[in-house]
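Below you'll find the structure I mean.
For this view, one protein chain was removed and the others were kept in their places.
First chain written, first letter: the chains are A and B, and each begins at residue 1.
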Amino acid sequence: MTVHGGVGQSIKRKEDARFVRGKGNYVDDVKLPGMLYLDIVRSPYAHARIRSINIEKALKVPGVLAVIRGKDLEAANLAWMPTLMSDKQMVLPVERVMYQSQEVAAVVADSRYAAADGVAAVEVDYEPLPVVVDPMKALEPGAPILRPDRKEQTNRIWHWEVGDREGTDKALKESDVVVKENLYIPRIHVSSIETCGCVASFDAMGKLTVWMTTQAPHAIRTVFALVAGLPEQKIRIISPDIGGGFGGKVPVYPGYVLAVVAALKTGHPVKWIEDRSENIQADSFARDYHISAEIGATRDGKLTALRVKTIADHGYTDAAANPSKFPAGLFHIVTGSYPFEKAHVEVDGVYTNKPPGGIAYRCSFRVTEAAFTIERIVDSLARKLGMDPAEFRMKNFIPPEAFPFKSALGWEYDSGNYQGALRKAMDIVDYDALRKEQAEKRKRGELMGIGISSFTEIVGAGPSHTFDILGLKMFDSCEIRIHPTGKAIARFGTKSQGQGHETTYAQILAEELGISSEDIAIEEGDTDTAPYGLGTYASRSTPTAGAAASIAARKIRDKAQKIAAHLLEVSPDDLEWKDHKFQVKGVPDKAKTMAEIAFAAYTNHPPGMEAGLEAVDYYDPPNLTYPFGSYICVVDIDKETGEVKIRRFVAVDDCGTIINPMIVEGQIHGGLTMGLAPALLEEIHYDENGNMLGGSFMDYLLPTAVETPKWETAKTTTPSPHHPIGAKGVGESATVGAPAAIVNAVVDALAHLGVTHIDIPITPWKVWKILHEKRAA
Amino acid sequence: MIPPRFEYFAPSSIDEAVQILDRFGGEAKVLAGGQSLLPVMKLRLAEPRALVDINRIPDLAYIREDAKSLRIGATTRTNDLNDSELIHARYPILSDAAYEIADPLVRNMGTVGGNVSHGDPANDLPACMLALGAHFVVRSPTGTRTIPAKEFYQDTFVTALESNELLLEIQIPKARPGQGNAYVKLEKRIGDFPIVGVAANLVLTTKGTIESAGLALTAVGPTALKATEAERHLVGKAPEDAAFQRAAEFAQEITSPVSDLRGPAEYKRAMVRVLALRALHRASARAHGGA
Partner (left out) sequence: MPSAGDEETGPFVNVHVTVNGAPRSATVETRTLLVHFLRENLSLTGTHIGCDTTNCGACTILLDGKAVKSCTILAVQADGRELRTVEGLETDGKLHPIQEGFIEEHGLQCGFCTPGMMMCSVALLQKNPHPTEEQIRRAISGNLCRCTGYVNIVKAIQHAANKMAGPSGGGRP
């Protein structure tokens, strides 16, 4: 018997029923009696001493109840808080502001409108200080030291390296061909359509409940307990419906802490919801990597070595959301789909007068930076050798028989079939015909480009021997309880922000337990009820919590087998789990379904056995997973204006076992669009005074339905050998792989003019400038 | 996100409206579509003491032709230009432009009068008004006057409209046989402000030469710019590439674009030429009966 809603079925999503009715429960929908509102005064300066903060006028604004300043927090030892990378971050400044739009004071009022009026009435006197925005200049001797609180008086936060430095230097020296590219990946911002916010409320017993836009409720609870000194059993974090996360809702923002302080101070619930401009200007930047990459090959096109140096601009404090041992995240996946024998990577983190961070923008931890680097430079090298970029990749890919593959930088890739994915993409797009077309167009002076990106990404953090965030190991969890009538409820330590967990987790459990997915309720996000987990980001849910679901379900099956044996009056060894039920081996009609077994667990369980039918698993993944894919992008360029139009984009993805094909495809579509965005549209820059250029949706341009092409998707399936159901995770693959495909296509269109690289975003004027100069020359 | 407080009036006649504007001596703003005004108030970049909501005033929204002119009421919504068969058939420059202003939702509220009189060099309709030789009918407490578009745009956010005047109607010379016009906009992303926009209007003689020409530019100066030299050059010429190229060069010369998030000045200046050519060719094709 097949089970309804098992793995591999494109069932419709359960969560849609409330969303299409407008009955989602997002943080800003939470309304409590007596609730107050918090709004934040922000610095117009990127670096300044605070001479005074005058709140007299603000306190007179009708509706304003209180104004919180740094010195108020200092008294409670809350002016500073730790970041996820064990650096420290201001909640409110006492002496100095360190970036434009930094939180300076908080106004609490009885309405949203009064709070805004209060903010406008706070008077701050600043003394501007010299600003550091260029991380290279920040490292020069004589640069202003931005963090005098640090032991070492330098703007270098850390230096990190991995690989064989001498071996790589030697291998490059001895290579027949070496190509070097400098790649700057500018700041961008996740900008999920819902901004960040919370509602903080203390009850009469002193228990704190915070509804919060967070992707990691348990970790937040523990951090609050440690930092604020509140007993952890008296803190409840509720992550309700979240309007998109993409990494931007992992950090602890000052606004959350301020709302909690305000709730404590006033004795009322306090809501803080930031505006979009605040969200872009102060929260969760991503990227800002200055990369220099060198790659070597033999004359006949075999890769030899890879050397990468990076300057990482972190803003005024390292508030990145990386596993603690990896300040540059998993950037050293930069060897990509290729078996380099020698490789070396070094990264230096730098302080500047910009908002803090370095969080993922839908890309695991720095994996887009890595995939972009390798796929760009491989392309450059292929071109230098006069080889077709597809042919070059095929020649050099890690072959399928080499898995599990140990990379030169220490990762063990679980499984892969890179040739298969690229071959499939080439067939779908008819690669040879495109090259012919390009050659003909080039004769006529028309610009057309074909770009390939064959990425390998690394997700599912992570095994306890290597991974932790602030010491918390990165396992994840599933707790299942089956009711007497054969329905079930399962709770997880992860937290969906649109990925469809209510549907997909139920599918895993349906498959494992033989219960219809319709009959399995899935809950996440309430720390009072959900088992401990590290949350959802970096595509980790399926690899960790999805695995926990399978394992917990199998624990239930172990007990169920014994109950079934009791009901059928046979020995448990006489039974096998077949067709989603327990059957006597060789006698298929002597069987018991999970529903029958569940009822018996409460009414007729074997003597000496505990009643009930439940299990919990905390899954420590033995390894990460390595989804991969090949993307091919076809572009046409308007010679006169430099505009780039994506004519076609084919994405072949391999995420191992697919739980729900419809949902996986949706993740790819969304991920590709967040790959197109930084490639062509999105960037955040600062002028020399630290003013952010483009800090609202008026200037920070997200792709609309008009720019976004009709993505074409396909798949290959190479299961993960170490995951209980062979699944790898897929939420971010497309954002990792797409930018390089698009840039490679544009460079390909202009390669005959000698172009080897264009920094993203590729705006029409960048292309125009190249064409203009080449024509003039 | 939250606008400051203001006094609010919703007059039901034009006379009442201008009297209120007069009373506030420049500290009152007209609220029509609100799609330019409310955003700046939400960011607290503008804090008018009063808003005069003119949406309750009857008979201010219409598109009609009479013997001499096309007449558009000031509170006609931008999307109404897109929906009007008359505009598509006889004044396509206006539907070209309207189709590219902001997004469809904003266009359902935003008014033609607002886009025309706001004084933002990045608004698309002013260049169309200049190219068409439009006139604006405005009312003050003392009466009505008509201002030609070419005298209307004085500086960035500064127009000939006095603080106690209300724009009532836009008058455009009635479309003639042999006339064709077009608006071409280059933008970084749909719905964004223009990098550059060019409006072109050509009237051909029965012999096929250019009898009169209108050429105007968006977003490359402190206001929309009328390319007078280019227009003069075109008169009497055949509507072909040679004349258009020269006209495009003349148009480039009057520009003073600024380098910003929408491109370096050098690029914008170069795009004026590219777009002027495209706009003139399309206007010419339409003058010949094409699309």
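The definition used in the following text is that a contact is a pair of C-beta atoms (placed from the backbone, for glycine too) under 8 Å apart; a residue touches a chain by one contact, two chains touch by 3 or more.
For clarity, every value in this text was computed on a predicted model and none was experimentally measured.
> Decide which residue listed in A:S192, A:S337 or A:T657 touches the omitted chain of the complex.
In the complete complex, the chain left out is touched by residue A:S192.
> Looking beyond the chains shown, say which of A:P128, A:G243, A:P400 or A:P606 touches the absent one.
A:G243
> For the chain that's not shown, point to the residue among A:T317, A:Q499 or A:S720 touching it.
Answering carefully, the residue with contact to the hidden chain is A:Q499.
> Which listed residue, A:K12, A:H685 or A:K774, touches the chain dropped from view?
Checking the options A:K12, A:H685 or A:K774, the one contacting the hidden chain is A:K12.
> Mind pulling the subunit B residues that touch the left-out chain?
Residues 1-12, 16, 19-20, 23, 31, 34-35, 38-39, 42-43, 53, 55-56, 102-106, 108-109, 190-191 of subunit B touch the chain that is not shown.
> In the full complex, which residues of subunit A touch the absent chain?
The missing chain touches subunit A at positions 12-13, 15-24, 26, 28-29, 31, 112-113, 190-195, 241-244, 246, 275-277, 497-500, 662-663, 665-666, 668-674, 696-698, 702, 704-706, 708, 710-711.
Please note the rule applied: only the chains that are shown with their structure count from here on.
> Could you tell me the distance, in whole angstrom, between the mean C-alpha positions of subunit A and subunit B?
Spacing between the chain centres: roughly 44 Å.
> Which residues of subunit B touch subunit A in the complex?
1-2, 4, 43-44, 103, 186, 188-192, 195, 261, 263-264, 267, 270-271, 274
> Write out the stretch or stretches of subunit A touching subunit B in their complex.
Spelled out, the residues of subunit A in touch with subunit B are 112-113, 116-117, 120, 275, 277, 640-643, 681, 693-694, 699, 701, 703-704, 706-707, 763-765, 768-769, 772.
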